[in-house]
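Of the protein chains in this complex, one is absent; all others appear in place.
Just so it is clear, A, B and C label the chains in written order, and each chain counts residues from 1 on its own.
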Amino acid sequence: MSTEARPGAGTPGTETMTVREAIRAALREEMERDDRVFLMGEDVATFGGVFDVSDGLLDEFGDERIRDTPISEAGFTGAGVGAAATGSRPVIEIMFSDFLGVPMEQIMNQMAKMRYMFGGKTDMPVTVRTTEGGGMGAASQHSGTVHTWFAHFPGLLAVTPGTPAAAKGLLKSAIRSDDPVFFFENKMIYEQEGDVPTDPDFTIPLGEAHVEREGDDVTVVATQRLVGESLSAADELDGEVSVEVIDLRSLYPLDTDTLVESVEKTGRLVVADESPLSYGVHAEVMARINDRAFFSLDAPMQRVGVPDTHIPFSPALEAEVLPDADDVRAAVENVT
Amino acid sequence: MSTEARPGAGTPGTETMTVREAIRAALREEMERDDRVFLMGEDVATFGGVFDVSDGLLDEFGDERIRDTPISEAGFTGAGVGAAATGSRPVIEIMFSDFLGVPMEQIMNQMAKMRYMFGGKTDMPVTVRTTEGGGMGAASQHSGTVHTWFAHFPGLLAVTPGTPAAAKGLLKSAIRSDDPVFFFENKMIYEQEGDVPTDPDFTIPLGEAHVEREGDDVTVVATQRLVGESLSAADELDGEVSVEVIDLRSLYPLDTDTLVESVEKTGRLVVADESPLSYGVHAEVMARINDRAFFSLDAPMQRVGVPDTHIPFSPALEAEVLPDADDVRAAVENVT
Amino acid sequence: MVTADVETADGQTEILRRMLTIREFDSTAGQLFADGEIPGFVHLYIGEEAVAVGACAALDEDDYITSTHRGHGHCIAKGLDPARMMAELYGKRDGYCNGKGGSMHIADVDAGMLGANGIVGAGPPLAAGAALTAQLQGDERVALSFCGDGAVAQGQVHEAINLAATWDLPSIFLVENNQFGEGTPVEKQHNVENLSETAEAYDIPGFTVDGMDVVAVYEAVAEARKRAVAGDGPTLVEADTYRFRGHFEGDHQPYRDEDDIEVWRERDPIEAFKRRLIDAGTLTEDGYEELKSEVEATIREAVSFAESADDPAPYEAYDDMFAASIPEIEQFARKARTDGGESR
Partner (left out) sequence: MVTADVETADGQTEILRRMLTIREFDSTAGQLFADGEIPGFVHLYIGEEAVAVGACAALDEDDYITSTHRGHGHCIAKGLDPARMMAELYGKRDGYCNGKGGSMHIADVDAGMLGANGIVGAGPPLAAGAALTAQLQGDERVALSFCGDGAVAQGQVHEAINLAATWDLPSIFLVENNQFGEGTPVEKQHNVENLSETAEAYDIPGFTVDGMDVVAVYEAVAEARKRAVAGDGPTLVEADTYRFRGHFEGDHQPYRDEDDIEVWRERDPIEAFKRRLIDAGTLTEDGYEELKSEVEATIREAVSFAESADDPAPYEAYDDMFAASIPEIEQFARKARTDGGESR
C-alpha cells in the first residue's frame, strides 16, 4: 500500500488515490519487486520531480536507484538504452514531452531498432515517462502532446492513461515489459482521483482499451485528460444521447477489437485526443474502424483535438485551442 | 537551363531530366536568384553530397554558400534557424532522414514554433532536404520514411515529390517560402526521368496534389517512389480497372479538395506511401475523405505501406516489407 | 559601439539603471505571480543582474543575443520595454509576443533579441546562426548567447561552440554559472572546476569572471567582442553568480537553505556597483535613491500598462502559425471569428 493510502470508495481491494500517487505507487512497487529497476532524470531525486511524482522515493531507494542526471537527455536516454541492453531495467523521466526532441536519435535509431537490427539478440526493457498537455499557461515549449510520433514509430509501445487505475496498472506493465514503452502523463490530471487496486500483482496489459461507461448511440474513444472530459460530456447528454466512453489506454498496440465491437453497436464514432488534429492519433483510430467496421458506420467519424496550432501562452488563447467536454459534446451532437 | 539539359520529350518549354538533376537545377536557380540562399550539410560541397545531388555547385557558388559542416546536425540545423531568423535563407541537407532525430529539438521547438511564440515577429525561411526510403540494402538506420512526423507537427510544411517536375517545382517553392519546409527525397528515384519546365519562374505551389493519370473506378493517392509504382499498377490493370493516380506532392498542407473530387468520382480509395502503416500518412488521407466524402465511399479505404517494421538489411527481407506495384495492385483489386 | 560605456558617468548610470530595472521588474513579477496575476512559469533573474547588464552594455545595439528560460534580465539589458514585457507576462495582446509567448518566450527580433527560450541549451546554435548571417553579409554584428551552467551539459551547446570555433563565427558564449540547474548543484552536472575549461575543447579563449561584478563581465565581453569582429572567432566567458530566488516561483527549494543564499547576498551585484560608484564619487546616496524611484515608477507604469491592456481575442490563437495561409488552420480561424471562439 502506498503511504498516501485512503480506503477505496466502496470497491474492496482498492484505495482512492490521485494519478500522481498511482504513478508513484507503481514505481515504488516495481522497484521493490526487481532491483534491476532504477529511475533517472533531471531533478527526480532531491527535488522529487518538478511535478512531485517521485517525491520521497530518494529516501526509500537511495541515490543510486533514484538518480538526478545532468541536463543531457540524449546522453542519459542513450545510457538507459545501453543499460537496458546489458541487464538493467531503467525508467527514464523526460520532464516535458517537448524535450523529447533532444534524445530523439537515441530513441528512434537505438532504443526502437536495436532488437530488430540485432536479429532479436537483445531485450530492451526501458520505460520512458514524460508529461504532456496544455492548460497551465506553460506556453508552446512546455505544453505539447507528441505521443502520435511514438505510436507511429516502429519498435516502440506507447500508453496514455486517463485514470489513476490505468496509470498504475499500465506503468507496472511497462516496467515489466522487455520492450521499450513510452508512458505519457497528462500534467493536468495528476490530481484526479479514483479507485486503484492495491494488489501488488495488479497490472493492466499493454494493448487493451477499457470501456469506462457503456452507451448505445455514439462511441467516444478518448485519451488522458479527455477521458474525464468525455465522461462529463456523456453525463451532460444523458437522457438525450447514450454515449459509450472508452479510455484508449494504449496507442500501440491499439486494441482494435474493443473499438470495433463498440462501433458495431453504436454506428458512430468520436475520437478525442489532445494531439494536433492532422496526422494525429484520431486518424489512426478512424482508419482501424474503416478497415474493420466500415459497413457499421452510420455517419462520418468525428475528431476532437488541437487545431494544428502550438499551445499559446495567454489563457484566453489557450482555452481556444485546447479541447474539452464542450468540444466532445459538440462532436457527439454533430453525428446524432 | 541546367548543364545536364536534354530537350524535353515532345513538350515545349521542358527538358528531360532525372529527379537528381531536377533538385540540383532548383538549387542552382534559387541560389542565382537570391544571394541570401545557401546550402549547408555534411559533405555537400567537396564530396557533392553522398547521392551526388549538389555535385558541381561548390565550383559554381563557392564554399561560403555551399558549406560542408562538422557532423553536428543539431548545431547546424539550429544555426540554420538562427540564420533564417536574421535574414538568411538556408537550405539544410540532412543526409538521411533517419538522422533527423539528432536535430529534432531545434526542429520541433525552435524552427516550428518561433514565429508563433513570438507573435509573428519573425519569418522562418528555411528548407530542410533529406533522403528517405528503403530498397538499397542500407538497413534500418539508413532506410526509414519518417515524413509523417513532420506532416503532423504543427508549424512545418512537408512535401514528398514523386516526379522530376514535382521535385523541381516544389523545391523552388520551398526555398521561396517564408515558412519552414521539409523536402523529402526518396533515394530510389534519383535516376527517374521526366519532363521538367525550363522557365526559371516555374514553381509548384505548396499544398497542391496532382492527378498523374485519370481514371474512373479507383483513386490511388501515392507519394514518392510509389507514384511510379502506382502508375505501373494502373498500366497493368488497364482494361480491367480504370485507376486514377494522384501524386499527393504536399503532405501539409494537404490538398483535400483534389482528393475529395477524385473520390466523389470513383467511390474507392487506395493510399500508397512508404511510411509504416500505423499512424502513417495513409490514415490522415483517409480521415480527410471520411470528413468530406464519406457518403461517396463504396468500400473501405485501403492502405499500402510498410507493415510496422523497420527496414531489414537482407534483400530477401527488405523486398518483403517494402511496398511496390504488386501491393498497390492487390489493394486496388481488394476494393473492386 | 557599446550601448553603455562603463568608463563614462552616463554609461555607469545607465548600467545601474538597467540592473535596478531588472531587480524591480522581477521582484514585482514574483509578487504578481504569488498573487495569481501571472499564469504559467516565472523564472527570476534576481541576484544575476550584473551578468546580463555587463554583457549587453559591451555589445553594439545591432548585435544579437539569445536568451534562456530565465530571460527577463537579458531583455531589459538589451533595451526592451518593461511595459511590453509585463504585458506579455500577463498574456496580453500588447505584449511582445501578443500574448502567445509569455515569460519564457519574450523576443524582439528587430532589437536583436532572438528570444527567451524554454529549452535548455537551444540558444547557442541559434546564436551561431545569427553570427553566420553576419559573417555571410560581411557586417560587424556579433551574436552573444546566454546559457546556464546546467546547459553546458547539453549536446547542442557543444555542437554550436564547435561550429562557431571551426568557422570563426563572430560569437560569444556566455555561461551564467548560478551554481544550480533547478535543484541540482553544478558539481553534480559537471566534473570540471570551472566551466570555462570547456573552451579548451575548442581551442578558443575561455575566462571565468566574477559575475557579481558588472565591470568584470563588461570587460570580458568587450574583449570577446573585439576578437569576434576581428574574425578571430568565439570566446567563452563564464560568469560566476547566484540566483537569490528559487528556480521558478513556487520552488520550495529542498536543495539549499537560507544560509547558502546569505553568503551570496552579501555580494549583491547592485549593492557592489553602487558602493563602487559612491566610493569613486560618481554617485551620491541621493542620486541613487532618485534613480531607484524612477525605476520603481517605470515598473509601476509597466504593471498598469499590462493590467489595462486587452486580452487577445480567441481567434488570434490561429494567427502567426505560418506566413502562408493554410486551409487546415483557416477553417478554425474562420469559425472562431464568426462564433467568437472557445468551443469549436
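Basically, contacts are C-beta pairs under 8 Å (C-beta built on N, C-alpha and C of every residue); 3 or more make two chains touch, one makes a residue touch a chain.
What you see is a predicted model, and the numbers here were worked out from it, not measured in a lab.
Only one of A:Glu32, A:Asp178 or A:Asp199 touches the absent chain when the whole complex is considered: A:Asp178. Of the listed positions A:Pro164, A:Gly207 or A:Pro276, the one in contact with the omitted chain in the full complex is A:Gly207.
The chain omitted from view is touched by exactly one of C:Val2, C:Ala52 or C:Ala153, namely C:Ala153. Of the options A:Gly135, A:Pro154, A:Pro197 or A:Gly305, the residue whose C-beta touches the omitted chain is A:Pro154. Residue C:Val192 is the one among C:Val192, C:Ala230 or C:Ala297 that touches the chain not shown. Taking the whole complex into account, chain B touches the unshown chain at residues 42-43, 46-48, 50, 68, 70-72, 74-75, 98-99, 102, 136-142, 277-278, 307-310, 312-321, 323-324, 326-327, 330. As for the chain not pictured, it touches chain C at residues 153-159, 162-163, 165-166, 188-193, 197-198, 200-204, 233. Contacts to the hidden chain, counted on chain A, fall at residues 38, 64-65, 69-70, 72, 74-88, 90, 105-106, 109-110, 114-124, 154-155, 157, 177-179, 206-207, 252-254, 256.
Please note the rule applied: only the chains that are shown with their structure count from here on.
With every chain reduced to the mean of its CA atoms, the largest distance from chain B is reached by C. Residue numbers of chain C whose C-beta contacts span two or more other chains: 97, 99-101, 105, 117-119, 155-156, 321, 326, 328. Looking at chain A, residues 98-99, 102, 139-141, 278, 308-310, 312 sit in touch with two or more other chains.
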